[in-house]
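Excluded from the complex is one protein chain; the other protein chains are retained at their positions.
As written, the chains take the letters A and B, and residue 1 is the first residue of each chain.
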Amino acid sequence: MSAPARPPEGGASQSPERAQPANRTHPLPQEGGRGDGSSTPARPPEGGASQSPERAQPANRTHPLSQEGGRGEGPRMTILSVQNLSRRFGGLTAVDDVSLAVSPGTVHAVIGPNGAGKTTLLNLMCGIYTPSSGSIWLDDHDLSGAPHYAFARLGLGRTFQTPQIFNNMSALENVMVGRYMHEQRGLFLGLAEALLRLPTLRAAERRSREEAAELMRVVGLERYLDAEADALPYGALKRLEIARALALKPKLLLLDEPAAGLNHSEAVEIEQLIGQLVERGMTVVLVEHNMRLVMEVSDAILVLDHGRRLAEGPPQMVREDPRVIEAYLGKEAAEDARSAVAV
Amino acid sequence: MSAELAQYLTTGVTVGAVYALVALGFSLIYNASHVINFAQGEFVMIGGMSAVSLVATGMPLILAVPLAIGITVLVGMLLEKFAVEPARGASVVTLIIITIGASIFLRGLAAIVWDKKLHALPAFSGNEPISFVGASVQPQSLWVLGATMLIVLALAWFFGRTRVGKGMLATSHNRLAAQLVGINVRRVLLLSFAVSAGLGGAAGILVAPITTTSVDVGVMLGLKGFAAAVLGGLGSGPGALVGGFVLGIVESLCAGYISSAYKDAIAFVLMLGVLFFLPSGLMGKRAADRV
Partner (left out) sequence: MSHYRSSRHHGLIALAAIIALLPLVLSNKYFYDVAILIGFNAIVCIGLNLLIGYAGQISLGHAGFFGLGAYASAILTGNYGWPPVIAALAGMAGVGSLAFLAGRPILKLKGHYLAMATLGLGIIISLVIVNQDRLTGGPDGITVGPFSVLGFALENERAWYWFIGGLLLLTVWLSQNLIDSPMGRALRALHSSEVGAQAAGINAAAHKLQIFVLSATFAAGAGSLAAHYSGFITPAKAGFIHSVELVTMVVLGGMASIYGAVVGAAVLTLLPQILTVLKDYEMVVLGAVMMATMIFLPRGLVPSLAALCERWRDLLPPSLVLRLEALIGRGRKP
């Protein structure tokens, strides 16, 4: 519904951004785990690995890390590795042979026109759908076919396009739910502890509240520490979901359209938040329609079209890729792109 | 075919026809409103009891039957108007409690209007059993089957050929779209309760000469009709028929060959089996709308 409203906003903010030097440095001072984050074009590992020869890789399911290591691609490792993933719904192939390798401490965006299969891919990557073929590795765990919660337990936090907030509790409790797997004991011990509210549980709860409150501060929700979740405005719900995902202490954060439905300044705040998270060493996979946001924060972009990989690479490269411009960005953006090159 | 088996089968088919009518009523209402009407069994009771008391006043059967069905239809419409309509959009649990409350209300009312004794309706055409492949068939069984067949044909014509019926079908598939093309969704809801009450009332009248009727007859018949609807696939018309007959036959065979004590449990065992292994029922569509 809000899609038609988006292009003008994106368009309006695109030009000033383009005016910046093409190989911008990240606004945040320390680049920490990002290593060569600024020199975007020179990022061969994940871009190169998945560029085109990936289909030629042996089909046997050896571990992706060992593959990476064996090929001696350098010190960088892959935290999430999606290999030749497909998902068919009846006769429709929503995701068709897509591969993706995400390196720690980077932002990997997935873009594409509506119906390109982005959300399906995301849902495959977190276990809501099971793949028809292909595999998903998180660190050194093969998670293909595992249930949704198992992905979360192995360190994949995610947010949803429509925030999946627990409206029957306070905002703080929402975040505390995210800590669940770190708090869980055995069935009987946990139940006894909970029913009797033993001192151990009370101490754990206090810690849990403190940590949840701290995470709410991190995402900028300190105002709502005492609020019920259903009293929060929409923009705050999106942040609350991020806080809940962070409470998992994830290795990887999957953000599904974090800026959808937000106004310009809220979107900028989300962008800054993602920047801060990456600065702290977080790895992010981002599905987003807001091109300005994507170009600003991403280290690599995967472009999907009709469920297939259309292009992949650093923002600069994707932006100038004629196939992408034609299939995705359209005429208007193509002109923009040309002017950007001129600058 | 042994005479024994033939006897069980004819009994099963007769009872099955009644279950099928009740199940059709469940499915109709479920389709129109996504409400499971736990008062469905009371329609059966009201139909049977009204017919009994009308006949007792000396009214000929041919007048008493349509009048009794008319009374049931009226009750169905009042139920929709005053209990279901005001609670539109309520949660599943709330709606379940409302219809259960309605069933308790109707049963209480019936106990005041009538009494708590057992009543028998005279059979439509005598009690002389007819011999059929070794089984003795009550003429009333033929009435049950014949009337059920007529009702099913009438329903098929109604939903397949008439504007109103097609509108009801359209509403059950997509309420919003139906509204957009100008179907009066509220009237569809009222109509579905009317038709479904009529079905229940007819079932109650048809079966009353065989099983006798009382104020409490609706509870088990309602629950079994409900099991039959699930068995065939909730919301599917053909499914309700198949579910009703399958349930009637299996129940009769188990009562005959295995244990008559657990006759009543069979419906629910079958229902659980279907829910666990075939959640969309024997004839249901895909399980996509299970949520």
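The criterion applied here is as follows: a residue touches a chain if its C-beta (ideal position, glycine included) is under 8 Å from a C-beta of that chain, and two chains touch if they have at least 3 such contacts.
No experiment lies behind these values; they were computed from the predicted model shown.
Chemist: Could you run through the displayed chains and say which ones the absent chain touches?
Modeler: Spelled out, the missing chain touches these shown chains: A, B.
Chemist: Check each of A:107, A:201 or A:295 against the chain that is not shown and name the one that touches it.
Modeler: Within the whole complex, the residue contacting the unshown chain is A:201.
Chemist: So which of B:3, B:111 or B:177 would be touching the chain we can't see?
Modeler: B:111
Chemist: From the listed residues B:102, B:121, B:221 or B:255, report the one that touches the chain absent from this view.
Modeler: Among B:102, B:121, B:221 or B:255, only B:102 touches the chain that is not shown.
Chemist: Looking beyond the chains shown, say which of B:9, B:23, B:36 or B:151 touches the absent one.
Modeler: Of the listed residues, the one touching the omitted chain is B:36.
Chemist: Need a quick check: the contact residues on chain B for the chain that isn't drawn.
Modeler: On the side of chain B, residues 30, 34, 36, 83, 86-87, 90-94, 96-98, 100-109, 111-112, 219, 223, 226-227, 230, 234, 261-262, 264-265, 268-269, 271-272, 275-276, 279, 290-291 touch the unshown chain.
Chemist: Just checking the interface: what residues of chain A touch the absent partner chain?
Modeler: Chain A touches the chain not shown through residues 126, 128, 147-149, 152-153, 157-158, 160, 164-169, 172-173, 176-181, 183-184, 187, 190-191, 193-197, 201, 204-205, 208-209, 226, 230, 244-245, 247-248.
The definition used in the following text is that only the chains that are shown with their structure count from here on.
Chemist: Using mean CA coordinates as chain centres, what's the gap between chain A and chain B in Å?
Modeler: The mean C-alpha positions of chain A and chain B differ by 53 Å.
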